[in-house]
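Here the complex is missing a single protein chain, while all its other protein chains stay put.
Letters A and B name the chains as they come in the text, with residue numbers starting at 1 for each one.
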Amino acid sequence: MEPGTDRSATVEPRDPMPDGYRRTLVRQIAQHAHSEIIGMQPEGEWIACAPSLRRKAILMAKVQDEAGHGLYLYAAAETLGTSRDDLLEALHTGRQKYSSIFNYPTLTWADVGAIGWLVDGAAIVNQVPLCRCSYGPYARAMVRICKEESFHQRQGFEILHTLSHGTPEQHAMAQDAVDRFWWPSLMMFGPPDADSPNTGQSMAWGIKRFTNDELRQRFVDIAVPQAEALGLTLPDPELRWDEERGHWHFGTPDFSELAEVVAGRGPLNAQRLAHRIRAHEDGAWVREAAAAHAAKRAARTPGQEPAA
Amino acid sequence: MSAEWPLWEVFVRARRGMSHVHVGSLHAPDAEMALRNARDVYTRRQEGVSLWVVPSSAVVASTPDLQGSFFEPAADKDYRHPTHYTVPEGVEHL
């Protein structure tokens, strides 16, 4: 039976599945995992200079969660017969992508707030339906991730709220961050449905539950009243309540910019990847040492094989 | 040399009195580190009071093609369930 035909039946690792389904899942889960670990960088830069000890602790815990989420997702991808090493190799060589949002710079402390509120907010809108995705290990990883991420968006909102109601400089900093992150956040939902050829198949297989445009609309509807509560404006002159549709009408993001960033020509693509590759290469001697030690110990203990 | 650490399955006992439940997996070079990594990765929100880690390679699992012979023969033995039996009205504690 094709995955997704029976909405209540999840597909588990040992079940037979179409090659295309497996490939699509590996690509999507890997991209999701890569986004988590590349996403550690723009905020990680601010752990060192968070302006209060409480904020420092919150941010360290949040970036730590992103490492954990990357880890859960790599493990979910590994159930499909690939390895974390293979996936990291694909990331490092540019064969697999990560979310283009992380190629934008974090220029001020307010950006940490904007990432939490908008980027994590958009991610949550994307991720909640994935908790019911047809592939069991991915769905279970997403349940755990969504549960843990509930504080991420809230802390971002709180940062912006504090800044917005602080000194005039702080307010300006918050507004500037929202101005820069609003459109890239809308682009996190991917190209418009008309230009998203894989959406139909992914929905038929039960990997996706909603289209890009449906999720984008949902995000805008949630964000607009929150922006008002923050005392900040969203940088879209077309934004207005559409009585007839019962939704907020918003302008069209510049998808040509998205295509540029996805193609690797965003402001920080090279830097993000270089940071990641350096961490991996600098850690090789440590991973090798631990593996060598485990092998030595196994050899010293008769009857105990290393867990290969 | 590729030194990818082996994969481990992690089981957490959420509270005393409950059994260990599978929560996910991780990579670690050996059992001691697997246990410590499991503590850091899977219990940092007070999710557990006890941990098991098992090399993923040590798990022996049934396969979907055994589904029929393994699990379906149990379907017609409803006399194993108390609802199979008729109890006369008024009889209690049975």
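We adopt the following convention: contacts are C-beta pairs under 8 Å (C-beta built on N, C-alpha and C of every residue); 3 or more make two chains touch, one makes a residue touch a chain.
Please note the rule applied: contacts and distances are computed from a predicted model.
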Chain not present in the shown complex, as UniProt names it (candidates "Phosphonate C-P lyase system protein PhnK", "1,2-phenylacetyl-CoA epoxidase subunit PaaC", "ABC transporter ATP-binding protein" or "Membrane protein"): "1,2-phenylacetyl-CoA epoxidase subunit PaaC"
Sole contact to the chain not displayed, among A:Pro3, A:Gly44, A:Gly121 or A:Gly156: A:Gly44
For chain B, the residues touching the chain missing from this view: 5, 26-29, 32-33, 36-37, 40-41, 44
Contact set of chain A toward the excluded chain (per top definition): 37, 40-41, 44, 47-57, 60-61, 63-64, 67-68, 70-71, 74, 109, 159, 162-163, 166-167, 169-170, 275, 278-279, 282-290, 292-293, 296
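To be clear about the criterion, only the chains that are shown with their structure count from here on.
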Inter-chain centre distance, chain A versus chain B - centres from mean C-alpha coordinates, in Å: 29
Complex contacts: residues of chain B adjacent to chain A: 1-8, 23-27, 29-31, 33, 41, 44-45, 55, 57-58, 61, 63-64
Residues of chain A defined as touching chain B within the complex: 12, 14-16, 64, 68, 71-72, 75, 78, 83-85, 140-141, 144, 148, 284, 287-288, 290-294, 297, 306-308
